[in-house]
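Structure, as structure tokens:
A protein chain is absent from this complex, but the other protein chains hold their places.
Moving on to subunit A:
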Amino acid sequence: MDYMIRFTQVHETFRLAEIEALAVLEGIHLEVLSYSPSSPFCFVKLPSEDAARRLVKRSILAKAIYEVWGSGSNYLDLHDNVRGLSQHVWPLYKTCSFKFSVDSFQGSRSTTEQRKLIEEFRFLGFDGPIKMKGAEQDFCISEEFQFDAAALGVHQPQAVHLGRYLGGSEREIIGKYDLKKRKYICTTSMDAELALITANITLAAPGKLFYDPFVGSGSFPVACAHFGALAFGSDIDGRSIRGKGKGKPDLVANFIQYGLTNQFGDSFVADLTNTPLRAAKLFDGIVCDPPYGVREGLKVLGCRDPTKGKEPIFRDGKAHHTEESFIPPKKPYSFLAMLDDILDFATLSLVDGGRLSFWMPTSNDLDQEIQIPIHPCLQITSVCTQEFNRWSRRLITYRRIPDSEVVAGVAREQRTKETGVNADDLNPFRKGYFQGFKAAFSSGKLSTSLAALRPDYEVFD
């Protein structure tokens, strides 16, 4: 029999990427029979019922998985299909307690209507007691109405399915990790749902080592730790790791809040372009949301003026940089160059088969789109998009392929390192964002149409 995944109808482009990653993690052969971004019902072939349960148990975007007893474009078809597909298993459920429910997507049914639909399945011949709570078997009638069915006065669904419930997902933990209830967050903290999805796509799991080089308040390490990984993080801004001072919450406070201290690896202050990590295959996963310069400027170590600061500075006979209060100078850096640096770093630091996921923004105008960076040692496994009004951000995931599989001779396009010194010159996305995207590439006329952007993205540092 086939299986049906009941997805939520949010973050559509992330759904298959997450399920496919979970299939890899569980070592399950998954074949997608039908999937549509506009439908929450996805039909798949799986080796067993047990595999089906394991596939969705960690999922954030799936709600549940069902064994498919039948499908049809109307109830008459469905009843016939159920007779054809599942009659051989009916005797197995003849005497157990059971329950039926109706799941109407983009439509609704009154309890009377639901009861009528359910009673039409009398032909299954179940004699066991009906239990609304704690039934041994749970059957679900899934209806798909067309978009806007209610407004169009359409009362019949365009497709109906009958499924036997096998298992649920971990979707409810989004509430536990909700940023509103988190002890320590900053302006760039990643939404709990997306952080957990990212951890799933990157295959975070017990015994694995994960690293976020732009850790901020630790959204990704917390999500990876939730799935059992030992999570490390660093940031060029020590304040984000330390918090606002003694007694105030810091990055570790989040691990304490969620009871994840066993999964806390370490946090340290470092710049990815001058990383202290030794070049060795240390991590199973690298997850990050690099600063793209809108809320947080992208900076690395060094002086804006390349001629300055080549010698240590001495004050009263003491080298200034050895003093505790010393703050090293930083300079703006190109976002595109940073993406290349992340790929190079991941190539050196990931174990074979390890994954890199990062978020990058792009304009929704095709001519201003930022290209997805590539690397011969990193195979792109998925590209997911979260759309906003004028821009979108993508979650790009790569797999480190073993050196023996790297195709020799594929020259990597070397990005010319931008030489600009101010943040706008170095960062086309930032420039586009603040100039309302179109203007940045047309006449050069400045049109700061920030009001057109989502209000929650108007907070800048």
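Basically, a residue touches a chain if its C-beta (ideal position, glycine included) is under 8 Å from a C-beta of that chain, and two chains touch if they have at least 3 such contacts; residues count from 1.
By our rule, contacts and distances are computed from a predicted model.
**Student:** Missing chain, UniProt name, options "AP-3 complex subunit sigma-1", "Multifunctional methyltransferase subunit trm112", "Geranylgeranyl transferase type-1 subunit beta" or "Cytidine deaminase-like protein": which is it?
**Tutor:** In UniProt, the chain excluded from the picture bears the name "Multifunctional methyltransferase subunit trm112".
**Student:** Looking beyond the chains shown, say which of A:I5, A:A21, A:A159 or A:A270 touches the absent one.
**Tutor:** Checking the options A:I5, A:A21, A:A159 or A:A270, the one contacting the hidden chain is A:A270.
**Student:** Among A:G27, A:G134 or A:P312, exactly one should touch the missing chain; which is it?
**Tutor:** A:P312
**Student:** Footprint of the hidden chain on subunit A, which residues?
**Tutor:** Touch set of subunit A with respect to the missing chain: 206-209, 230, 232, 234, 236, 238, 241-242, 261-262, 265-271, 274-282, 284, 301-303, 308-312, 320-322, 324, 326, 328-329, 351.
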